[in-house]
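Here the complex is missing a single protein chain, while all its other protein chains stay put.
Coming up: chain A.
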Amino acid sequence: MPFISQIKRQTDYNLFSSTTPIVIDNGASNFRIGWAGENDPRVIFRNIVQRPRHKTTGETVSIVGDHDTTLLKYFDCSRSGPRSAFDSNVVYQFEIMEYILDFGFDRLGANGSEIDHPVLITECILNPVQSRSKMAELLFETYGVPSVAFGVDAAFSYKYNQQHGICDKDGLAFCPGFTTTHVIPFIDGEPVYKGCSRTNIGGYHVTDYLKQLLSLKYPHHMARFTWEKVEDLKMEHCYIAPDYASEARLFQKGTKEAEEKTRCWQLPWVPPPVEEPPSEEEIARKAAIKERQGQRLREMAEAKRSSRINELENQLRGLEFLLHQLEQVEESEVQYFLRETGYVSRQEIESALAKVTQSLRKVKGEPKGEQAEAEEKTDEKYPLVSIPDNMLTPDQLREKRRQMFLKTTSDGRQRAKQKRVEEDLERERKNQLDEQKRLENPELYLGEMRVKYKELCEKVEQRKRLKTNGNHSNGNGMSGGVGRGERLNAAQRERMRLLTTAAFDRGKGEDTFGAKDEDWQLYKLMSKDNDDDDEGLDEDETELARVSSRLQEIDPTFVPKPESGPSQPAADIPRSRPLTKEDFQILLGVERFRCPEILFHPNLIGIDQAGLDEMAGVSMRRLPSKDQVLEERLTNSILMTGGSCLYPGLGERLEAGIRMIRPCGSPIKVVRALDPVLDAWRGASVYAAAVQFAQQTFSRMDYYEKGEDWLRRYQFQYTL
């Protein structure tokens, strides 16, 4: 049941006389305040303070207790976490304590010039005197309280239950709280502090353990596991197993009982909208649209082509006319004529003409008969190549060199084209073979493809992992990376080698690397090595892409595995299949009883102290008088109180544990307090309402006169 805080401002403050004490139960989890003599505290809230900054005004404000998260959006809560005044169960931060007391008194309705009522406040057992004195000072100085009394909350709870007959006047009180667990023996109604024992495990540790376990098990839902939510889960689902080992075995075997015991928390999840197969008309409509678009594209292409043809024909006509004119013109006027038209010589005009005719033919779609033409032209273009060197003038030599260069380049281009054609043919042949194989034996082919795909995937991923691992180790420990030779890949090893040899090659004992310019060429070598590695990877990747595309074509059930980023091992849900409802379920199986187990075995968390059942033995051993009868009386009335004792199954487990350490046959009776959470306050309230309460308090004068030593020895007398 989730905790609901009561913080409504009370209006009847003035109805209470000055002698009515105010009772405060100052616990590490909750702060309860109310009037003496009543059955329930008036105001209850979580004992934390937040100090966020307002987003728009920028001022820092204080917010006490747990509040509605929707209202908190006005504040920037990132820099301030919730802060508590407690360190383990002792108050140490009195500024926060002051905020909390402010809030508590304010909601109780206080409105005078000072708090004019005696105050009874609870503290932990054997509170250090510093904490006690600072608390007293705070109450006296700042709030003007006339008199103050300190008491232990577990003792109040025990006395309350004793009055109601739940437990006897001799007994043990077990008090698992929020940060600590106490065991206190009571003899004749008074707590015997010598026999107390305390273990630093409480509800806080259980919640923290559960939170960490869930975060580790479901890393992609980590944002969901807030402290409050986990506490709710703990209160609802956790229980204590009567015997841990046998419960664990149940779950390990996966029996039906274990299934029933597993609780499931379904996170809100919206399934992706299912795409309905498009209906007939949809398909028809889409096809029509596609047709129309295709038609439009074709028309546009046609139009473009015809316009280009026109243009080229015009050009052709123009050039022919020009040539014609040139023939008619006389010799002397050739130069002049040519200059006007913009062409330098007749050959140029002719070559332009030839080009235009060629492109015209290409556009019109005629076969490439000009291939032969081109070849002839090449022979014509390089007339000088065939003539040997010694017969040419220097000008002609230069000309020849140019022509040779041109020839080799065009030859190279021809060869490249040839090779490409051959490769294409090769690929075609391979594809045909593939097709044949597929048609013969589809199953086998599919199997082979899948295997090949998996292998390639693994290889690529491994390469990537090595690379990033190498990079990470490089980035982190380059200075100390000498000893990790076996992990660096080839490129990095090469780099190291180059660097070390460069450093060594220079003069003995002196590092003159960099004095000469050639030294820096070293780095060019190194980066080249890195590039080589990349290229090697590309082959595998292209092969992988090809195989995966083939598989996608032929295999309807194949889903390509996306290349997961190298630095996200478990951040996303592995999306090798579409997300299902189960991905968003949080299963609480073993955790249900594993977490409260730390109350009995604190070494599961690493805290090396005794668990609950052992603490009973410790406590009894510490008692000053070793009396068998007394011990039997103690175990005969064992009271469980405190917030963390609400787990189902705690009583039986405690009884079993204590039976193990007591002699056979001794009476053991374990009872739970009437209301473990509120009983401490109720007990304190009953006390404060009694007449003799006034003698137990100490006033301001007492505090200043008698000093610290007296304060240390001050103890509340519980039997009145």
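FYI, a contact is a pair of C-beta atoms (placed from the backbone, for glycine too) under 8 Å apart; a residue touches a chain by one contact, two chains touch by 3 or more; residues count from 1.
Methods note: contacts and distances are computed from a predicted model.
A single chain of the complex does not appear, and UniProt lists its protein name as "Vps72/YL1 C-terminal domain-containing protein", one of "Arginine-hydroxylase NDUFAF5, mitochondrial", "Protein YIPF", "Vps72/YL1 C-terminal domain-containing protein" or "ATP synthase subunit b', chloroplastic". Per the touch definition above, the residue from A:Glu98, A:Asp232 or A:Glu311 contacting the chain not shown is A:Glu98.
Checked against the full complex, the one of A:Leu172, A:Leu322, A:Ala610 or A:Ala684 touching the unshown chain is A:Ala610. Within the full complex, the residue among A:Leu15, A:Leu216 or A:Ala690 touching the omitted chain is A:Leu216. One of A:Leu522, A:Val618 or A:Val671 touches the chain omitted from the figure, and that residue is A:Val618. The missing chain lies against chain A, touching residues 9, 54, 57, 61-64, 67-68, 71-72, 74, 87-88, 90, 92-95, 98-99, 102-103, 105-106, 110-115, 125-131, 141-144, 193-194, 196-200, 209, 212-213, 216, 244-245, 248-249, 251-252, 569-570, 590-591, 594, 597, 601-611, 614-615, 618.
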